[in-house]
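Quick one: the structure is below, and I'll ask about it shortly.
A single protein chain has been omitted from the complex, and every remaining protein chain is retained in its original position.
Chains: A, B and C, in written order; residue numbering restarts at 1 for each.
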Amino acid sequence: MSEKVTFTGHRGLDHEEQLIFERGRDAACGVDLPAPDGVATRLGGMERRGGVGLPGLSEPEVVRHFVRLSQKNYAIDAGFYPLGSCTMKHNPRLNEKMARLPGFSDVHPLQPTSTVPGALELMSELARWLMELTGMPAVAMSPKAGAHGELCGLMAIRAALEARGEAGTRTRVLVPESAHGTNPATAAACGFTVDAIPATEDGRVDLAAFEAKLGDDVAGIMLTNPNTCGLFERDIRKIADAVHEHGGYFYCDGANFNAIVGRVKPGDLGVDAMHINLHKTFSTPHGGGGPGAGPVVLSDALAPFAPLPYVTSTGGELKLVEDEQSSDADPFGRMVAFHGQMGMFVRALSYMMSHGSDGLRQVAEDAVLNANYVLASLKDVMTASFEGPCMHEALFDDRFLKGTGVETLDFAKAMIDEGYHPMTVYFPLVVHGAMLIEPTETESKETLDEFIGCMADLARSAKAGDKARFENAPELTPRRRLDETTAARKPVLRWTPPAPAQAAE
Amino acid sequence: MSEKVTFTGHRGLDHEEQLIFERGRDAACGVDLPAPDGVATRLGGMERRGGVGLPGLSEPEVVRHFVRLSQKNYAIDAGFYPLGSCTMKHNPRLNEKMARLPGFSDVHPLQPTSTVPGALELMSELARWLMELTGMPAVAMSPKAGAHGELCGLMAIRAALEARGEAGTRTRVLVPESAHGTNPATAAACGFTVDAIPATEDGRVDLAAFEAKLGDDVAGIMLTNPNTCGLFERDIRKIADAVHEHGGYFYCDGANFNAIVGRVKPGDLGVDAMHINLHKTFSTPHGGGGPGAGPVVLSDALAPFAPLPYVTSTGGELKLVEDEQSSDADPFGRMVAFHGQMGMFVRALSYMMSHGSDGLRQVAEDAVLNANYVLASLKDVMTASFEGPCMHEALFDDRFLKGTGVETLDFAKAMIDEGYHPMTVYFPLVVHGAMLIEPTETESKETLDEFIGCMADLARSAKAGDKARFENAPELTPRRRLDETTAARKPVLRWTPPAPAQAAE
Amino acid sequence: MRYLPLTPDDRQQMLGVIGAKSIDDLFVDVPEAARIDQAFDLPPHQGELEVDRALSAMAAKNTSAGSVPFFVGAGAYKHHVPSSVDHLIQRSEFLTSYTPYQPEISQGTLQYLFEFQTQVALLTGMDVANASMYDGSTACSEGVQMAHRVTRRNKAVLSGNLHPHYRAVIETTSKFAGDAVVALEADVTGQEDIPSQIDGDTSCVVVQYPDFFGHVGDLSDIAAAAHAQGALLIVAIPEIVSMGALRTPGDMGADIVVAEGQSIGNALNYGGPYVGLFATRQKYVRQMPGRLCGETEDVDGKRGYVLTLSTREQHIRREKATSNICTNSGLCCLAFTIHLALLGEKGFTRLAALNHESACKLAGTLEAVPGVDLVTPAFFNEFTIRTPKPAADVIEALAEKGVLGGVPASRLMPGDDAVSDLIIVAATEVNTDQDRAAYVAALTEVLS
Partner (left out) sequence: MRYLPLTPDDRQQMLGVIGAKSIDDLFVDVPEAARIDQAFDLPPHQGELEVDRALSAMAAKNTSAGSVPFFVGAGAYKHHVPSSVDHLIQRSEFLTSYTPYQPEISQGTLQYLFEFQTQVALLTGMDVANASMYDGSTACSEGVQMAHRVTRRNKAVLSGNLHPHYRAVIETTSKFAGDAVVALEADVTGQEDIPSQIDGDTSCVVVQYPDFFGHVGDLSDIAAAAHAQGALLIVAIPEIVSMGALRTPGDMGADIVVAEGQSIGNALNYGGPYVGLFATRQKYVRQMPGRLCGETEDVDGKRGYVLTLSTREQHIRREKATSNICTNSGLCCLAFTIHLALLGEKGFTRLAALNHESACKLAGTLEAVPGVDLVTPAFFNEFTIRTPKPAADVIEALAEKGVLGGVPASRLMPGDDAVSDLIIVAATEVNTDQDRAAYVAALTEVLS
């Protein structure tokens, strides 16, 4: 609560921190490695020319640097992080511990398979959980994140079309307007053209518009369910049937599986392929942007085309199939070196086993309950975009800010000063100035009540004309609003040594 | 830089946090334990009456609670922490990892000794390092911290006096005025009377005054070296000889061994007993107040009286001696259940092995160099208490603040706003308004330069009459100055449930 | 060297500023005879990999509790600690800070200490608790010293069934402080007559609960007898988990309760670091040893916490302090506080029930082994059996079969022939049916 200016620039516990490149000294080093013995080299004359240019720092300096950087971040562990579509739930430390067991973390993907039976067991056990929970007969484990899973699913669809001799003609993929950006991007990367389907007033796929778009050139639909408005696609079974009738496939974006796990099996909805974000539904940590994992469950129609590698079980014996020669099926190819995100598999299985069948159902119920509680509590102070119950996230738009001069972004920034990570903003695109709030099931009622109180207070402020609270926000953060325009116009993407002082001309 | 008041009380990344007792709900729980099978109990009618009163919280709530609390703390990892006498040096994470190896962390002190040969090996190896570095023939490993080590040393002295039949007469212990509070407290706890020796103008023991105090009733002297003014006791050898001549023993407080390790062996100085704070010199982490470990090296005169338990080696075979029956010596008793701070032993040995013989010497040299650099750089802006080079810490007093209205405490609080943990203040007692700065060897020149710049700026401010910068400080912290008087006058030492609302009278 | 930031250049520049020619100039005050130049008989510095390998090799020689059927207790217990505990205590801000001398930037430590004090008071049924002692044994000895201060007497009466190490620590401390100790003989039946030992000179009675052999019994009569003579009752609890199932000492009239807190949040660590709990009645607060954290307000009126009543402590009171303790068990308190926060009321009481049940199951099967007698009819998670062979030999033989079956009483009471056939056996929530079956099978073999 002070305008106090400090000499150092540090402010109590909040430290300014330079780049490592600005602190390094040539002679300093943060490791102790023995000197080489001096055996003759065999580099074939390919020795590196010149130095690398890395800064030298001792271990204490490196530790302090990164501790200080961490202190400039918001995190789930520190506060409420209702970032819609991202499922920022609690990340249990048990999972971290399990992933670090040397039997999982310190095994090489190409060491003899005979030396890693436990790794195959883990993959196959996780696969069993995923298939059982989704009611699907197969799962491709290797995709490295949700978008990669989407690619896997679309490739499987395309491979199936090829097998039917229709890959050349079925090139159109239907994608609702509300879809996550990865959906159209993936379809395009897989060689399809993207055809957008509009949404209805109530936030779902416009069934009539959808049906009108069906035809012989349709490869399939990419539908998110629950969708990015946080709503269950009521007509999903009809959509699935229609797309199937027209010879297409149903790709379901399962990023929001969190909302229905244990209560709905996507297999019962006519899904042909669906990726699961282990880093959302099954709580592998988001790590500042990754890594994730995106296994894809597949229907009988697509299962034969699942990519390499995969684990099969015959009479309880597990086998890793890594190449076409050893495969009984028609794998469409390979998406990645090695076998997928083992480290994430361990964490996800640890999470699933901890919750069990009963707990996972409770996860969905509590996630949905929390979202509806927020929706019900805020619908009179903010503007809810749609009627009726939502699933795991509550969507608001900026109509309640009309005439206040406050925009969605300003509202979000004011939340930061209040100690919250903002919800997802401006997504989905189907409503204006979207605010997508996903509390997740790991938040308490107390936390939600405090949050609701704060949102109501902010809404009141905005309506009362207290623009300064929003325009100047955030004011209490390590940095205030940053100039993104200049950043993009004149990109500075790396540190470069300061130019030596110019000689006078 | 904002006076902004928030609705939630949170301020950006800085969250207000209630007590766990204020958040708990009866039905919540942060662990999943199986239900008991219902076997008949055998508690003999001693069942607990009534509940415990503990709050129920889920794991996510507990994690967030303690993460938030942590964010209200200053730490070495985050910034410069020149707390004199405490040796706040870098705590390598390797040591933490080693201490958590199941072979060290998951072994029980009373499991058969035949199942823990590695534990005995570790204790004996650490003992070897300590004896070699100090040049002393024996070490008692079990004391749990520095003060406990002092007690161990004084008990050994008393036991030796007893063996000589002089325990009844030699009851006075000489303790310099500058000594750490634990010294006189320990002497008293061990049944001695404490006789204070004054300091000279140059911050050392007044040799004449000391010699005048020697006599038949003197059990020994407790001398800190380097002393708490950060100075080497030049006359230490003379003091040792004099006390020995008069039939007393020389207890050396080795809390500052950090300054001389690898360059001076206390054994060469005539020391009879000296504790070593593993949590200072050998970097076991301070942990918000502990745990530490305080092994005590002993001279030949005192070695026979070392307490139980101890490890002996006969022909390379290690044996744990736990009771008098099995001891060949005259242990004065036992200071603690089990065998001492094994977890700290592992960390300390890991630290020592990492530095090696060469590195430990460099530790002392760099610690002393850093302190002298601070002393030399600040002696003109602040008032250095003594002339000449210091050892590992630089002592200033408040003469430079005279007439400014700023006191040592205010000066310290202003440093907090600038991003520093203050030095030790008002200790040692031999100078007025003491400021004892111990940079340690794990700070870079860049950090010291920034610190020196800031201290100079603060000193200038004080002299220029900018009292507000000091009186109001700290302003940028989770809490500002706290009312310690009321805290002590009406102590509230625990949470109690709020009283139910009073009925109207 | 990876932990040292100064480069040779830095050192040169700094010596220049100081005005010293070489580093030796800064060590001028060291008497010449004591300046060392020869190398030590110690290896040079090593990298992480090398140190890791050497220490891992040492660790691998030890049999860890988690790797075998494990039933060793007698003052330290194998429990499962949730992984978030160890994660949280390693946060830099907890691990690498020190005693909260500057409360404005130490509220994290101070608040958890306040929570810790509250938890300890609740568990023991007492009014107040301090911010920790080194461990249970030293806490117990501090309790005796405190009783002496409160009563202005100096004779302590110790139950014979007090942990022999606790007793030894008290005896050692008392011997040098010039205090008297009356220590009773061990009584395997748990029937010792303590009240008759209390007289007008007695400052305190120290009993363990559950006692060394595992007995649990009502302490109210002892409390009454002590109070009648103006003495205090000190109760020592080596297994704090028992407080989830048993009547509290506070409820039975204890004046000081000391405990070993290791079971909650802390690893076995071959004996340390552990955390000593220390609780008492409100009226004795100013005689307590150790640090205390108290609630207060800052200049803006916000609630905050500070160390308080420091005038009891060595750094203020010096030779008149209530204790010489300085560094305590901070991080172990934190582990305790976090684990207990995770457990909460439901978890803690259930944990206690599971421990008791585990012990009941084990006692039931061991009793059935031919030749084995159960000595303790009522117990919490630890009991004593009598075996037809010397207990020390039995334990060694069991260890050879890969079962760590308990502590032979003779290890801790080496002179006492009456206990040479007794094994103190602990069971906790980590023991499985297989563990118990392995114990019974191995014991049956060893005794046959």
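Here, contacts are C-beta pairs under 8 Å (C-beta built on N, C-alpha and C of every residue); 3 or more make two chains touch, one makes a residue touch a chain.
Note that this is a predicted model, so its numbers are computed, not measured.
Trainee: Relative to the complete complex, which of the depicted chains are touched by the chain excluded from display?
Mentor: Contacts of the omitted chain with visible chains: A, B, C.
Trainee: If the hidden chain were put back, which of A:H10, A:H148, A:R170 or A:R469 would touch it?
Mentor: Of the listed residues, the one touching the omitted chain is A:H148.
Trainee: Using the definition of touch stated at the top, determine which of C:L49, C:A228, C:A368 or C:A418 touches the missing chain.
Mentor: Final answer for the missing-chain contact: C:L49.
Trainee: If you put the missing chain back, which residues of chain C would it touch?
Mentor: 2, 48-49, 52, 80, 82-83, 87, 90-92, 342, 429-430
Trainee: Footprint of the hidden chain on chain B, which residues?
Mentor: 1, 12-13, 25-34, 57-61, 63, 67, 92-94, 96-97
Just so we're on the same page, only the chains that are shown with their structure count from here on.
Trainee: Between B-C and A-C, name the chain pair that shares the greater number of C-beta pairs in contact.
Mentor: Looking at B-C and A-C side by side, B-C shows more C-beta contacts.
Trainee: Take the average of all CA coordinates in chain B, do the same for chain C, and state the distance between these two points in whole angstrom.
Mentor: Computed from C-alpha means, the inter-chain centre distance equals 19 Å.
Trainee: Hunt down the residues of chain C that sit against at least two other chains at once, touch-wise.
Mentor: 1-5, 10, 45-48, 50, 82, 84, 92, 105, 300
Trainee: When you check chain A against every other chain, which residues touch at least two of them?
Mentor: 1, 12-13, 28, 32, 58-61, 63, 67, 92-93
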